[in-house]
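Okay, so here's the structure we're looking at.
FYI, not all chains are in this one, though none of them got moved.
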Amino acid sequence: MADFKVLVVMGSDSDFPVMESCFKILQKFEIPFEARICSAHRSPYQAAQLASTAKASGFGVIIAAAGLAAHLPGVLAAYTILPVIGVPCKGGALNGVDALYAIVQMPTGIPVATVAIDGAANAAILAAQILALQNESLAQVLETYKKELEASVEKRNECLAEKLVSIGE
Amino acid sequence: MADFKVLVVMGSDSDFPVMESCFKILQKFEIPFEARICSAHRSPYQAAQLASTAKASGFGVIIAAAGLAAHLPGVLAAYTILPVIGVPCKGGALNGVDALYAIVQMPTGIPVATVAIDGAANAAILAAQILALQNESLAQVLETYKKELEASVEKRNECLAEKLVSIGE
């Protein structure tokens, strides 16, 4: 639906389970994407190559997920002017705080748009919001999605009465 | 230069000094913007109004800065499908960690693109990156800016030799 593709890069295939919700949202919103495993540390040349050619390859947004000393989003951002969305992955002894700090605390000049720890679905939604600026039908998809969110809250209220009754017993 | 305006919202006028570098980048990049003080807690109706009408008012990106229990970016995001960039402001006893967590840890469905604590300049650059997707001349501005960053590093190397000499003395 969108005119740009989204490039989803994971630092390791252990990040795949976290990123499933990202892929599902992109599929649901019919946003074309490509996924790559690419490490800022183990395959730095590919990372540089991937980011520096992303714009010319038709990508509009890069989503990068990494854990621990999560340099991947920042390293990709160093090589492109495309907006880079960073997903800090929980994992290791510090539970993702290390990844959050390593992604969000970028120095002036090279921003990374950081979402929550393991916030893979939101990375996809944010990418959609960015691409929707020039794609009115994608904007409509997002408006509909927002209404679904609201409706799902209302729906859960219906189940609440029953649950409360069971407590009282 | 861009077709969309940027809306910059601050939770309090005490956030203004931090946001100066944001305004300067927007001016430097010739991106039209409007600035507002609006609090998620003290003026919630205006916040809701501002966000829910932002798209129709010609804005393409919202930048929201707040400190402490920094709800503003998330609250604005609740009312719009525009990408919202959150700037956690340092301040108070927790030095901005509270603001960072309150902005970045958004639940599924409502992302906020979070930048570094006090990362106001990067918020503007990220906004520019987003708007540049559909504005090639803004993209050129960003490419130039990236080259300037690189050049400024090289320039600083020139001063290094002198500094090292003075240590040796």
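Every chain is named by a letter (A and B) in the order it is written, and numbering of its residues begins at 1.
The rule is short, and it goes like this: a contact is a pair of C-beta atoms (placed from the backbone, for glycine too) under 8 Å apart; a residue touches a chain by one contact, two chains touch by 3 or more.
The model shown is predicted, which means the values in this text are computed figures rather than measured ones.
2 identical chains shown; how many in the complete assembly?
8
Definition applied: only the chains that are shown with their structure count from here on.
List the centre-to-centre spacing of chain A and chain B in whole Å, with centres computed as mean CA coordinates.
19
Touching chain B in the complex: which residues of chain A?
Listed in rising order, the residues of chain A that touch chain B are 4, 21, 55, 60, 81-83, 85, 100, 104-117, 119, 121-123, 125-126, 129-134, 139, 142-143, 145-146, 149.
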